[in-house]
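A single protein chain has been omitted from the complex, and every remaining protein chain is retained in its original position.
Letters A and B mark the chains in the order given here, with residues in each chain numbered from 1 onward.
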Amino acid sequence: MAVKVVRRRELTFWEKLYIPQILSGLKITSKHFFRNLLLHIAHRLGLLKHLRASVTYQYPEEPRPLMSRFRSRHRLTVRDEGTPRCVGCMLCETVCPAKCITILAGEHPDPNVEKYPVRFDIDLGVCVYCGYCVEVCPEDAIRMDSGILDVAAYSREEMKLDIHELMNPALRKPVGECNLPFPHQCRLTGGQIKGSWEEVASGRR
Amino acid sequence: MIDVAIKLGLAMVVFFGVLNLAGLHTWIERKQSAIIQDRIGANRASIFGFKLLGLFHPLADAVKMFTKEDIIPARGDKVLHTLAPAFSVFFALAAFAAIPFGDRLMLGGRVIELQVAKLDVALLYIFAMLSLGVYGVILAGFASRNNYALLGGLRATAQMISYEIALGIAIIGLILVYQTLDLQDLVRAQGKLLGGWIPLWGIVVQPVAFFVFVTAALAETKRIPFDLPEGESEIIGYFVEYSGMKFGMFFLTDFLETIMVACLAATLFFGGWQVPYLMPDGFHFPWGGSFAVSHWTYVLMGVASFSLKVLFFCWLFMQLRWTLPRFRYDQLMKLGWLGLFPVAVANVVVTASVLYWLGGRN
Partner (left out) sequence: MPALTIDGRRIDAPDGSTVIQAAEQAGIFIARYCYHPGLSIAGNCRICLVEVEKNPKLQIACNTPVMEGMVVHTNSGKAEDGRRAVLEFLLANHPLDCPVCDQSGECDLQNFYMNFGLYDPRFEEQKVKKKKAVAIGPHVMLDQERCILCSRCVRFTDEITKTGEFGIFNRGDKAELGLFPGQTLDNAYSANVIDICPVGALTEMDFRFKARVWYLSSAPSVCNGCAQGCNIDVHFVLNRPHLNDGARIMRLKPRYNPDVNQWWMCDEGRFGFGWIDRGRLTKVLHHGVQSAWDEAMAAIASSLPQLRLGVIASAQLTVEELFLIREVFHDAQITASVPEAPGSSDDFLIQADKNPNTLGAAWLGFAQRDIVHDALQGRIDALWVFGHDLAKLFGEETLQELSSKLRLFVYSGTNENPTSSSATWALPAAAYLEKEGTFVNCHGRIQRVRQAFPPLLDSREDWRLLLDLARQINRPRHYRNPQEIFLGLAATEVRFKNLNYEAIGTQGFPLHD
């Protein structure tokens, strides 16, 4: 490996005196101080609102704009008739390094769809937000673009999302009623399969 | 009897002012750093929805400090561990007794000096108190029975003793010029005008001493850039084993010392309570013309002048604290012994020589 020796520059006399250097530092910090102080005061008076006095975001009131590739809480994309686009191929369950995805597949009445997830749970308490599930999905059925960042709970149980919350990111715990028409297993049904395809068909009409 | 009451009253005023200012320093520290760094700073604590620019944070801090668990290391020295922060705060506060914060006030035929303790050797007293402050630090380090705390205490002791020398010698030049150790007299002496125009403040006659003094005094306060004894987040200091209000007292001591240094800088080098061209009977401008003021106005303007100067220095020190990075320990020692110390000695020699040369006039 080539070694490059970088000699530390000798300080000049003025730099060795410290004081001029300290003053130039003070000049910079003071410039910021007075500019921002004046702007803060001006803002209080309703002036100069277009100039920001701080670069920080006041988080809960002022959410930060997210990058388009930011990985937030998962969601399942939905077909027009209100069923998940997921075909239950279990690639995400397979690729998940944290093993936080649980899928149970079932028979879809449309032979061109064939398969769909009866159960789709993600345990966010285990999830590492790597985004592999999104990468691997062949159907664009799982995305991490819900923009939900404030995933926090008082118990591990509350961190577990079922198909309701994944299909409708607006839902927050506690999920009141089980309103998915197609046969599925969720937290609310206690392991029993609920819903029928006739309901889906009638809902479409 | 009334004399005692007056002294107590003065002491209360000083206590009140200083302790509040120290408390406010936590707020100033946060807000000033925030504004320097393009942030907003603490603004969340509220009472009934009023946030008041985050001014309730010091209150919340105090509540937190008082209610936190007080931990004493099992194998530490319990008595000294408890005494150490008390020492620190006590000596820091005691020093303020000798600071004059206004000219004498005539009230009901009495002459009240606006200074808690009128001492002939006020300057020596203050320096004695500041020196004693080191005991709080070394005791804290020792009593914690924690290697890191002890090392922090040793660092602090070495630093404070080293810089006290430069600090003391820097002041000698000033004492030579004004020929007094009584701070009230020293402030009065700064009321004269040089050539009828320039107030004869310490900064004018002893600029070198001022820089040496400020640097050494900042080192005494153990704050950035001289915070090697503490280094809260990285190197761990002498109060690593302290929690709750005992930690709070060390915290308070820091700010008290900062205010002390600000007071000293204002008193010694910036004319203390002096207002340029203001005499006890009113303004006498060098370009002729004068403007009479009442006695009360005069005294209050003095107090206000002193307060403003102190606040300015508090701001300046805070600004420095958020401008400079920390010294390395060898740099710190080198600066103290090979930088400030010789400069301070040279300053004394030069001052003495000049005074001797000018001595014919006295």
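Assume a contact is a pair of C-beta atoms (placed from the backbone, for glycine too) under 8 Å apart; a residue touches a chain by one contact, two chains touch by 3 or more.
Given the structure is predicted, the values throughout are model-derived calculations rather than measurements.
S.K.: In the complete complex, the chain left out here touches which of the visible ones?
M.R.: Those shown chains that the absent chain touches are A.
S.K.: Using the definition of touch stated at the top, determine which of A:Val87, A:Cys100, A:Met159 or A:Cys186 touches the missing chain.
M.R.: If we include the chain that is not displayed, A:Val87 is the one touching it.
S.K.: Who touches the missing chain here, A:Pro97, A:Pro111, A:Gly176 or A:Gly190?
M.R.: A:Pro111
S.K.: Based on the whole complex, identify which of A:Ser54, A:Ser72, A:Thr102 or A:Asn168 touches the chain you can't see.
M.R.: Selected residue, touching the omitted chain: A:Thr102.
S.K.: Quickly run down the residues of chain A that touch the omitted chain.
M.R.: Residues of chain A in contact with the hidden chain: 87-91, 94, 102, 104-107, 111-115, 119, 138-139.
Operating definition for what follows: only the chains that are shown with their structure count from here on.
S.K.: Quick one: in the complex, what on chain B touches chain A?
M.R.: Result: residues 32, 34-40, 211, 319-320, 322-324 of chain B touch chain A.
S.K.: Within their complex, state which residues of chain A touch chain B.
M.R.: That would be residues 19, 22, 25-26, 28-30, 32-33, 36-37, 40, 53-56, 58 of chain A.
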